[in-house]
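Got a structure for you, written out below as structure tokens; questions coming shortly.
Selected chains only, in their assembly positions.
Note that the chains take the letters A and B in the order they are written out, and that residue 1 is the start of every chain.
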């Protein structure tokens, strides 16, 4: 049976199956028949075929209790279906909350916003720790009973600092790293080590205004809309797969300070949306693009 | 095989299967297995389950040439699948363009916009005729080689006029009637005769400002956004199922005339979107709501 799309605060335990494979006849038939044959209740089903890549993408949410077996047995049996279609697939369990490690510098808006959504369970995640290159938010974070680590970054200590961060991420058993306006550029090695696991919010409507001071660039160009972009971090600066974007209208009366202020509202909203899609396994990457099953 | 979503100007002939039925296990499995067993190439597949109504909705676009039989044989064979699931279903052929009869009064913006999209084949429809209660647009319409009928409407002649319009609609073998800012209220009988076949563009963000002079109502209330709503006409004024809506920001400097002007841009865009969804069989109604598979 299909149920209505369920918000993440729902207590109904779900398995999320997501996959991509070469595009051919019968993929949906095979998957849906398998699930139906075990009386699986699908709460959401989406699919997409990319013509250019000739690749097919699918996402199913299945009520855990509707199945006669657990996730391990599902994996065992589904592997048989997946093999002939050469599926690149995974299945996750909503009971296993994603562990999100937040990196922040001195700007508060994204941090406050994420913690607000976390404490209200709007974002159904765990935050094992917050890492910052400044002490500024220690008290605020610790007040939420979340460990806070101060890892200073200087040109000299950059390598040590990033080793430390990766150590903390591993220790925290992090699933994803969120750069919540973290004002440091990660090393290519670090980016390559976590493909699709590091999410950044860039304060411009990419590909416009890559790099530093995008609001100043926007002001100088005289654009009439500014934006923000949530994307996966790759070794190429601000060029990773885009998850979500949004914009806000400005005009000639707005100073750079005004742009920065409007931008904060776009940044925190777009970051929260993008993170939400990610932790719900709604984002499938292929090449430098994303399929986002909202 | 899944192909990429194809724009309507594409020449690839497609069958569009759309259905709704009580919500239960196996619907997708049954449909996709049937299509796959005949090597059907699905170019788009969408589905939705309404929790409140406990009803399931599905839409498939299938490449006609990928099937070993024509639409009649498809109907015959699919009926066997549909019966046990109590499906309310239909299948249409993209080679059979929808015949859209346009009703207009004295405002030009929606008419120009629709004819522009029609002549560029952006809207892949046929326009058998345009009906108006004024002569104003006869030459413009006839220049496009589209028959134009002047059907005056006065309180006395209302019934005769609407009988005439229904006669013309039948003669034209119309599939859908579009009220392109047609400034007359249809009789309940006429509305009831064509459920889901009459599309209106209302110049407000329904359910706000029902009835006459919505822009004046909006101005008097001092709202900061105005909108337009594309909906199916029912016997209850401006209360039919909503297909699409959009809004535009205004402020205190805008006069009612400005609101009317901004509104025209929203109206023509929203009407064109809604009509497009309808002629591509993307809109499934249930009760007073719509499922729109974009």
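Please note the rule applied: contacts are C-beta pairs under 8 Å (C-beta built on N, C-alpha and C of every residue); 3 or more make two chains touch, one makes a residue touch a chain.
A quick note: this is a predicted structure, and the numbers were derived from the prediction, not measured.
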| item | value |
| --- | --- |
| Entire complex copy count, 2 subunits given | 4 |
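Just so it is clear, only the chains that are shown with their structure count from here on.
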| item | value |
| --- | --- |
| Separation of mean Cα positions, chain B and chain A [Å, integer] | 36 |
| For the chain B and chain A complex, residues of the former touching the latter | 1-4, 23-29, 32-33, 35-37, 39-43, 45, 47-52, 56, 249 |
